[in-house]
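Missing here is one protein chain; the remaining ones are kept as they sit in the complex.
Note that the chains take the letters A and B in the order they are written out, and that residue 1 is the start of every chain.
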Amino acid sequence: MNAPIPPRIRDAWYVLAWSHEVGRKPIVRKLYGEPITLFRASNGEVGALVDRCPHRGVPLSGGVVVGDRLQCPYHGWEFTCSGRCEAIPSFLGDPDHVGRRAQAHAVREQQGVVWVWGRAGAEPTEEPFHFEYAGRAGYTEIRHDVQADATVHAVAENALDVPHTAYLHGGLFRNADVRNRITAEVRRWHDHVECEYIGEPRPTGIVARILSPSGGIVTHYDRFFLPSIVQVEYRIGDENHFVITAAGTPADDYDTRLYAVVALKSRIPGFVFRVLKPLGLRVFAQDAVILAQQTENTHRFGEEVYASTEVDLIGPHILKLMRRAERGDLGPQKAEPWTRSVEMDV
Amino acid sequence: MNAPIPPRIRDAWYVLAWSHEVGRKPIVRKLYGEPITLFRASNGEVGALVDRCPHRGVPLSGGVVVGDRLQCPYHGWEFTCSGRCEAIPSFLGDPDHVGRRAQAHAVREQQGVVWVWGRAGAEPTEEPFHFEYAGRAGYTEIRHDVQADATVHAVAENALDVPHTAYLHGGLFRNADVRNRITAEVRRWHDHVECEYIGEPRPTGIVARILSPSGGIVTHYDRFFLPSIVQVEYRIGDENHFVITAAGTPADDYDTRLYAVVALKSRIPGFVFRVLKPLGLRVFAQDAVILAQQTENTHRFGEEVYASTEVDLIGPHILKLMRRAERGDLGPQKAEPWTRSVEMDV
Partner (left out) sequence: MNAPIPPRIRDAWYVLAWSHEVGRKPIVRKLYGEPITLFRASNGEVGALVDRCPHRGVPLSGGVVVGDRLQCPYHGWEFTCSGRCEAIPSFLGDPDHVGRRAQAHAVREQQGVVWVWGRAGAEPTEEPFHFEYAGRAGYTEIRHDVQADATVHAVAENALDVPHTAYLHGGLFRNADVRNRITAEVRRWHDHVECEYIGEPRPTGIVARILSPSGGIVTHYDRFFLPSIVQVEYRIGDENHFVITAAGTPADDYDTRLYAVVALKSRIPGFVFRVLKPLGLRVFAQDAVILAQQTENTHRFGEEVYASTEVDLIGPHILKLMRRAERGDLGPQKAEPWTRSVEMDV
């Protein structure tokens, strides 16, 4: 049995690397299973070429940057960042020809991030996501990327799901024994969905204690933005503001990389990060294990049919938005979101 | 080329474990490639659930037994041995709902064996096989399970085949040099087939010498019972009776486990078993190697067409019965079996 094909949103920006990772030595990243080589030309521009020379099909990533061009290691053909072939050694004719161009992806480099458009040879129809709190005054920032053997949808749903924390991460965030009844309000726009948790006391786990030792009113939002960006925002009291924004990249259908930018306003940001980062990575490691098992079962059973309840607050909406984006039809952009209130125990 | 699909008999009982292997910590066994988790509830009942939570598809075998229910490790959903969902943490509604049930296989535990019905969600139409000599007065018993990378049919045919013993196991049972002409009588009923070897002297190999040092008249039967049970019975002289009965379980199409119950009446059962068990395991190890090669060639050549002669006494009949059982039509149950006599050299 074959695993079902999860949504593939081609006409969108994805993070393929942090800026500092891309230099003159070409690197290879994947997007929906397609290897793309990233390199920095002498003029500083970043190229993102499909990792296949049009001549004999070998990976261009084995080549070297010569001026503003990437040179194939086999016969020395040279390609610009836009894929144009500008040198064919031995050959006395004009190298440029439509059939001899490398396939190129559009690239944007901003906020230290290399974004690549999902469809080779296509003109982007919008600009990449802006990390709102990155570099903002009063905020401290860390960046990190992690990987899970699961679909972008499963990773995004997991990142924004509250009920599993009491089980999979028992003790770290919440406990199954201590329960509070709250109201969750879900709001869905044409391209993003948000959940606000109303009446939530400061969670009892160690993570919340570190984030705000003095307690205080909790404001908690979980958000998803198309094509694959997740955001968790916590305000605890007046002084503590924590926003983690992570862009999900489908390296392959069941191989997702998350590029996370974490912004923190706190009196003691250094201490908080020193404690939170290893805890966060431990939590993600637990998620990665269960997500890989979910994927393994998808392959074993050849299906991805899930039975949801109303406390699966965001996951089904993410899938709805992704399916629409895959079809290229997000529907009308309304001022007021679709909303729903759900009572639940956390 | 793809390997052909061997018969898959779903409406039948298969041994998935010995009783002592199933406790509160869930274990995973496969049947026709489907992972099934076995666990023992607090009331002693054994549950056999398809190893996939209906919520997000993760393996239930990673969870823990809570009372009489198995709890999913991801979000804490809880399922009874019959698959009913009885707890969904965070959710304030009624957990039970047809779409939220785990798929369950019927279970019978008898004679220290855990039998599981081959079709999930189905009501068994008969009771499991009874090991006739297990626990019988005057008999000593050992149990053991082994595995081969081959179809149930290939394993069963191999277990009941005489001619290969002089070649693959040369010296252990029989020698290619010493030949005796005997008559084999094959009898096929609607659900089992038997072969009696008439006029067979005590084989010259070491196994027969140990079983009966003093010689004597040999009675030898090989039997196959649907869906996949093989039996070899030897009487040598008055005092020695040896019956090995092994239930074959198709963990996957080309991955068969044999659960063997060996009953022995002998003056010196302890000595016989001490010598026979390592010999038997050595013989099976040789069989497992050739069976794995047979499977490898099935995959390489994409076919399982075999050229038989009349000295392939039982194999073709096993296939006939298995094909009928797969279709669910064994034909009429006659009092007299179909019979055939074959002269051959052993």
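FYI, a residue touches a chain if its C-beta (ideal position, glycine included) is under 8 Å from a C-beta of that chain, and two chains touch if they have at least 3 such contacts.
Keep in mind that what you see is a predicted model, and the values were worked out from it rather than measured.
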Seminar exercise, completed: Touching the hidden chain, out of B:V98, B:A137, B:A307 or B:A335, is B:A307
For this session: Return the single residue from A:R29, A:R52, A:R69 or A:R188 that touches the missing chain.
Result: A:R52
Problem set entry | Residues belonging to chain A that touch the chain removed from view | 33-35, 51-52, 54-59, 62, 71-76, 88-93, 97, 99-100
Problem set entry | Positions on chain B where the hidden chain makes contact | 154, 162-164, 166-168, 176, 290, 293-294, 296-298, 300-301, 304, 306-311, 343-346
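Heads up, the rule we're going with is that only the chains that are shown with their structure count from here on.
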Exercise. Whole-Å distance, chain A centre to chain B centre, using C-alpha means?
Worked result: 49
